[in-house]
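A short worksheet on the structure shown next.
The complex appears here without one of its protein chains, the remainder shown in place.
This part shows subunit A:
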Amino acid sequence: MEFSIFGILAVVLELLRPVLLPLALVILADALLYAWVIARHSHLRIAPALRVSAVLGVAGGIGAALYFPVWTGASITQLSSLLDYVAVIGAGIGLGIAFAILVYPPVQLLMRKPG
């Protein structure tokens, strides 16, 4: 098998093309929040916020894994092979991590030190 990273990115771009603008706006907003978090890090409770984000990421990942077959019009009972389960679990892990990264800045800003 032979394929290029450029080709992979091209297909991902095509897949995301309909939602590319809103996705870019969300990422931009998140990046700005990250910048704010970094600037105010001395006023923040880092560890609790990381824990909450991780929990949300795990929950989001499990939800995504359960929803992934349904998204394709299939049901969870139609997962039949090791490959099917690896794909769904992999998707759950990937989306869970992405969700945790996404929610960390707002969670962190909500958990500022009092005063």
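Brief remarks follow.
Simple rule for what comes next: a residue touches a chain if its C-beta (ideal position, glycine included) is under 8 Å from a C-beta of that chain, and two chains touch if they have at least 3 such contacts; residues count from 1.
As a convention for this text, contacts and distances are computed from a predicted model.
Think of the chain that is not pictured: of "Succinate dehydrogenase flavoprotein subunit", "Twin-arginine translocation signal domain-containing protein", "Sugar ABC transporter permease" or "Protein translocase subunit SecD", UniProt labels it "Twin-arginine translocation signal domain-containing protein". Checked against the hidden chain, the listed residues A:54, A:91 or A:109 yield one contact partner: A:91. The chain not displayed touches subunit A at residues 1-8, 10-15, 17, 68-69, 71-75, 78-81, 83-84, 87, 90-91, 93-95, 97-98.
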